[in-house]
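Quick notes on the structure that follows.
What follows is chain A.
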Amino acid sequence: MTDSILKVEHVSLAFGGVKALTDVSFEVPRGAVFSIIGPNGAGKTSMLNCISGRYRPQAGAIHFDGHDVTRLRPNDRADLGMGRTFQNLALFGHMSVLDNIMVGRHHLMKNNWLTGPLYWFSPAQKEELAHRREVEEIIDFLEISHVRKAVAGNLSYGLRKRVELARAMALKPKMILLDEPMAGMNLEEKEDMARYILDLNEEFGITVVMIEHDMGVVMDISHEVMVLDFGKKLISGDPDVVMADEHVKRAYLGLEDEQLQEAG
Partner candidate 1 sequence: EDAVFVGHLADMSGPTAFVGKQYADGVRDAMAYINQNGGISGTRLEFETIDYAYKVPQAIASYKKWVARKEMVAMQGWGTADTEALIAFAAKDQLPVFSASYSAHLTDPQGLNPKTKKPAPYNFFYGASYSDTCRGLVQWAAEDWKAKGGEGKPKFTHIGANHPYPNAPKAACAEYAEELGFEVMPPVVISMKPGDFKAQCLSLKSSGTDYGYIGNLGSSVLSLVKSCNTVGTEIQFMANIWGGDRQVFEAAGDGIKDYIFPTMTPFWDDPAPGMSLVKAVSRVSDPSGEQRRPHHYIRGVCSVYYMKEAMEWAKANGGITGENIKAGMYARKDWVPAGLEGVCLPATWAADDHRGVSQVNIYKGNYNGGDILIEPVSQMTLERRADWLGF
Partner candidate 2 sequence: MSSLAMRPCGDFRTSYKQDNTIFETGTIRALAVAFIALACSAPWVLDAYYLTLFIQISYLGIAALGLNILVGFTGQISLGHGAFFGFGAFASAWMNTQFNIPVVFCIPLAGFLTMGVGMMFGMPAARIKGLYLAIATLAAQFIIEDFFARAEWFSGGSAGSMAEPVSLFGFAFDTDESFYFIALFALVFMYLWGSNLMRSRDGRAFVAVRDHYLSAEIMGVKLNKYRLLSFGISSFYAGIGGALYAHYLGYVSAEGFTILMSVQFLAMVIIGGLGSVKGTLMGCVFMVLLPEVLEGGVGLMKQTEWGNIPQVVDGLAYLKEMAIGLVIILFLIFEPQGLAHRWQQIKNYWKCYPFAY
């Protein structure tokens, strides 16, 4: 059996009467690009929220990198190396792009409200600058250096998505959760984004769990795809196998056969 970084076991989640997730189990192999797809309201984001700690599932367990994280607070999961981006952008709107990304370093830094303010007389300055250097590398990598000092809330949608990715990368995660990273982007930008995702997967060795509606992207870059429908896991496995599934075709893709072949 391959080494899996994330193990989700029989997770169920309901909001009042709405069953967002019902008994979902899956494993994400270390180093994989794992995609979750499914119709709107299927519970994809809810699944991500369970993994990153925003929601606490009513049943089931989640293991991450050998730890049982089911009951951990979200910030403790960050310490363990879990980063994420959000479907409805969740940047710190009034902070500069740089500071946004620096917040990602929070759990890696040590200076606090007593040593930080003594800036020049404590190790704080050195620490800040060291982390700044690493953050700049991420900024270069994602090509957002031109907006480094801009206020994040004023950026255009696509740029904000990229800053979110940078912020998540700054956490030095072992696994990164991406919620529709390419929504609202045109083809060209999707290509860039796909490139970034592949690079951070291949070069930095970060496991990627991604929700995405663009089938082209999903098919091309993921190692494994899972389909959720009405909170239940429909199928998972190799992208080609999943796409060929009748259920998936009808319930989700809405593609007729010829179109599907064309796309594949």
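To be clear about the criterion, a residue touches a chain if its C-beta (ideal position, glycine included) is under 8 Å from a C-beta of that chain, and two chains touch if they have at least 3 such contacts; residues count from 1.
Regarding candidate selection, all candidates are chains of the complex that A comes from, given by their letters.
Note that the structure is predicted; figures quoted are calculated from it, not measured.
Touching chain A in this complex, out of the candidates 1 or 2, is candidate 2.
Interface residues of chain A facing candidate 2 in the complex, by the touch rule stated above, are 52-54, 73-75, 77-79, 84, 86, 90-96, 99, 102-107, 109-113, 116-119, 124-125, 128-129, 132-133, 136, 148-151, 167, 171.
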